[in-house]
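Missing here is one protein chain; the remaining ones are kept as they sit in the complex.
Per-chain numbering from 1; labels A and B assigned in written order.
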Amino acid sequence: MDILTLFVAAILVNNFVLYYFLGICPFLGVSKKIDAAFSMGMAVTFVMTLTAVASWMINHWILIPFGLDYLQIVSFILVIASLVQLVEMFIRKMSPPLYQALGIYLPLITTNCAIMGLALLAALKNYDFIKTVVFGVGSGLGFTLAIVLMAGIREQLDRADVPEPLKGAGIALIVAGIMALAFSGFSGMIK
Amino acid sequence: MNLSARMIIVLTVVGLISGSFLSVVGLLTKERIAMNQQQEIQNAISEVLPATKTSHKVFEDESLAIYESRDEKDDPVGFAVYASGTGFQDIITLMYGIDPSFSKIKALTILEQKETPGLGAKITDKTAFLRYWEGRNCEQPLLLRKPAVESPEDLAASEVNAITGATISSEKVLDIVNLSLERLKEIKQKGQLSSEEKNAP
Partner (left out) sequence: MPPKKSIGAEYLKGLWDENPVFRQLLGMCPTLAVTNAVINGIAMGLATAFVLILSSLVVSSIKKLIPNQVRIATYIVIIASFVTIADRFLAAFFPPISKALGPYVPLIVVNCIILGRQEAFSSRNSIGRSLLDALGMSTGFILALLVLSSIREILGSGTFLGYPLLGAWFKPWTIMILPAGAFITLGVLLGIAILIESKTKARSA
């Protein structure tokens, strides 16, 4: 699969939220307002790209050469937790306004299955370095697309007459299902 | 003991204990997991080339692997080709058996697919798709026959039946096979088919 195909597939065909079911917690929790959703999406894309780089290096420079692939899960999650910590400290120092916008979402990202999912999937599919990074960026953008679309719909949904039991998570999931259906129309578009 | 020292000690101890635990588990399961993977390939080879008694890998790169199969008299039965490519939804991995002169496909089996259940997923079904692959003439690229026909006899020797309602998945399987056939002939021409360690089923 060439790079461009991989990039488009990661955003549309195999969308992280709507196909792989990753990142559902933030998808439901942070999708009530479009700008909050966009900020979360950007934070996730940023961390995903860094994670793609870091996990590839750890996998191919340490784990595989020394036959330590059983340490993959432990090392990946520790790397992700540390990365998020570092990114948070860095942003807080370098750009307080950016920290205001993104900062609160960062600690949430550690248990965001999308990040760990990215590291695991890239390792599973045995992508080389460039493909892993492209996969990371693409998947992050796909997540952002899904969460922003959801926020747009939910902002409208606030004014609709949703039955009481379905308010909140229930209707959000049903909307996500319809979105997933729509996105499945993208299948088969890659050669 | 001050806090920093305690933090470091606790983390180190926890790290060491789980590290050792995991290496034990890792070693215990390593062989079994490798064996399972081998077994899967062996089963696939036996399925597409039933007369196989032994087989060994003769070529491998990122998209293709070729296994030479021999029967109990150690005569060559043919080659089993392991290939993968983009399907309708996700990657499709398959294996087919081909005779030693690369002119006839004996059988095809699908190893991994994530196509639409009930439609594209029918590519794993013998009656709906796979039986039409038996004995195909592959000296020229294979072609897709649609609309689909009922009986294998109605197909031309180099035609393959599409699945009604799942044309794209059928086509993707065809593309993967055709592409690998091209590479196969290339590899044979360049004399890159070499023998590696034997692995008996």
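Just so we're on the same page, contacts are C-beta pairs under 8 Å (C-beta built on N, C-alpha and C of every residue); 3 or more make two chains touch, one makes a residue touch a chain.
A quick note: this is a predicted structure, and the numbers were derived from the prediction, not measured.
When the omitted chain is restored, the residue from A:121, A:134 or A:148 that touches it is A:121. Although one chain is not displayed, its contacts with subunit A can still be listed: residues 18-25, 28, 70-74, 77-78, 81, 110-113, 115-117, 120-121, 124, 163-166, 169-174, 176-178, 180-181, 184. Residue positions on subunit B in contact with the hidden chain: 3, 6-7, 10-11, 14-15, 18, 21-22, 25-26, 29, 32-33, 36, 40, 116-119, in rising order.
Keep this in mind: only the chains that are shown with their structure count from here on.
Taking the mean of the C-alpha atoms as each chain's centre, subunit A and subunit B sit 31 Å apart. Interface of subunit B with subunit A (complex): residues 18-19, 22-23, 25-26, 29-30, 62, 86, 88-91, 116, 168. Within the complex formed with subunit B, the subunit A residues making contact are 1, 5, 13-14, 68-71, 74, 125-126, 187-188, 190-191.
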